[in-house]
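Encoded as structure tokens, the structure appears first; notes follow it.
The full complex has more chains than appear here; those shown keep their coordinates.
In order of appearance the chains are A and B, and numbering begins at 1 in each one.
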Amino acid sequence: MLSSRWFLEFTTDSEAALHSIEEVLYTAQTQFQRLEILRLGLYGKALILDGKMQSAQSDEFIYHESLVHPALITKGDPRRVLIAGGGEGATIREVLRYPSIESVIMVDLDREVVEACKDLLPEWHEGAFDDPRVKVVYDDARSYIEGIREPYDIIILDLPEPMEEGPAIMLYTEEFYRSVYEHLRPDGIMVTQATTIAPHNLNSYRIIFNTISQVFSVVRGYYTFVPSFYAPWGFVLASKGADPRGLMNDTLRKRISNISGELRYYNEEIHRGMFSLPGYLKRALEEEDRVNRDSSPISFY
Amino acid sequence: MLSSRWFLEFTTDSEAALHSIEEVLYTAQTQFQRLEILRLGLYGKALILDGKMQSAQSDEFIYHESLVHPALITKGDPRRVLIAGGGEGATIREVLRYPSIESVIMVDLDREVVEACKDLLPEWHEGAFDDPRVKVVYDDARSYIEGIREPYDIIILDLPEPMEEGPAIMLYTEEFYRSVYEHLRPDGIMVTQATTIAPHNLNSYRIIFNTISQVFSVVRGYYTFVPSFYAPWGFVLASKGADPRGLMNDTLRKRISNISGELRYYNEEIHRGMFSLPGYLKRALEEEDRVNRDSSPISFY
């Protein structure tokens, strides 16, 4: 018998997904957004903000390992990491696997979301919020980063999509990326989630990639798949010199072996595979010349 | 304004996708299945059989390049190729890019589907059906393969999912794979689409992989993403000796350079990346011991 209760998400005006709901764990209208934590029939628990799936229990490890490890492995001995967004705590969880980590700052706008995740999504954070190296700041990521005094090794942008009137629209512009650049150490690395790389919906990834290319000297696109996003998912890693594609096999292997705990998705082969771009994507990135600027930030659905 | 007309596909009892419909190009109840060719808002034209998306214009190239090239590149000089299923003609299209091809037999059950694809989906076949090396046979793939006299270099299984009472349920069993094995040349290769590798829905891929492993000495899992399937998509390549992971860089490069026309997805890096399996998938395949047999064939949703 079909389920009665469904989570309906319009991903564009022309596409929607329906997921059966097993349990409604939490709903609230926070100061910034509509928050829902549901248990879905197929994906386990899911965090939903303003009606859009943020991460799901069955595959959040793919997203979070993909977001964190390429950058930290490329850096080698990450000490000071800043995370913008990342309310579920799983990004912190992955960062803390590196023994070299001294300090992790997570800047999230919405205290109510973070508190709900702490309480209801322990499978995501696994206690990471309680680690003494971790500090959570409730602030706008952009103004916080602009005010940083001591630069970071790594800045991870784990943000919602840049939707019109959404909280993240000013966190994908050239001016913002310049600010990130300035607050990274000379061997620092930035990584951002960068929306889908599906061929029919490639616009936003292209623009984000090209915008970051205005600022950083080494810019690498990579991607993974996240089933609960119904799409292949893109990221951009940018650095002042280090190149994730240039790591020697020995170095890569040794650094990965230093990660504590069990990796469920990422490994040496996956590191290589993620940066192997399909033909259509390579060509699209080469052709792109649009830049996303504060004066007219592009909003994606 | 939201579209009025939607294609609703339940992928399981707990999940469905909605795609806006721009135009209904063709609908029919054939002898074997319900056939629909729609133009969707996001994906362009789409072939739908028994309510399930088979391929869509915007990303069929990802599926078909992924299905065909790893096997044919591993073979090196494919001459005689058999395709089971593949009604759209895009699998033939990819096979014909190899100058060494002498003969391609496509065995599809449903003449009405193939005729409709010939007529309405020229973007898929690009005239491939008219190539003098191509022959289309309307028959059950299993009985046809069992009756083959001269073995093939390559057998490509481009089949619908093994659904209960669906036409393909007996085309994923150990007995069937033995028949394929017997009708391959000593250096022959089989490749099959093998359902999703999403972590929450990994059952069918695991079983197909393990079943093929009972028959062939070299069995390699690989995957791609197909946005219109809303899922990462798995394949299994099996051979009597040749290993797609063992190709030297020079060999790989040289063979790919012999492919005529423009590749939109596949390339040298992608070949390497596709066979790089995530940790969760490696472990699942190692642990699996179920075998799919004729006596009680497993059906997937």
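Keep in mind that, in the parts below, a contact is a pair of C-beta atoms (placed from the backbone, for glycine too) under 8 Å apart; a residue touches a chain by one contact, two chains touch by 3 or more.
What you see is a predicted model, and the numbers here were worked out from it, not measured in a lab.
All together, the complex described by this structure holds 4 copies of its single chain type, of which 2 are visible.
Operating definition for what follows: only the chains that are shown with their structure count from here on.
Its C-alpha atoms fitted onto chain B, chain A is found rotated by 180°, rounded in steps of 5.
Between chain A and chain B the centroid-to-centroid distance comes to 32 Å (mean Cα coordinates, whole Å). On the side of chain A, the complex with chain B involves touching residues 2-3, 10, 12-20, 40-44, 58-59, 61-62, 196, 198-201, 225, 227, 230-232, 262-267, 269-270, 272-280.
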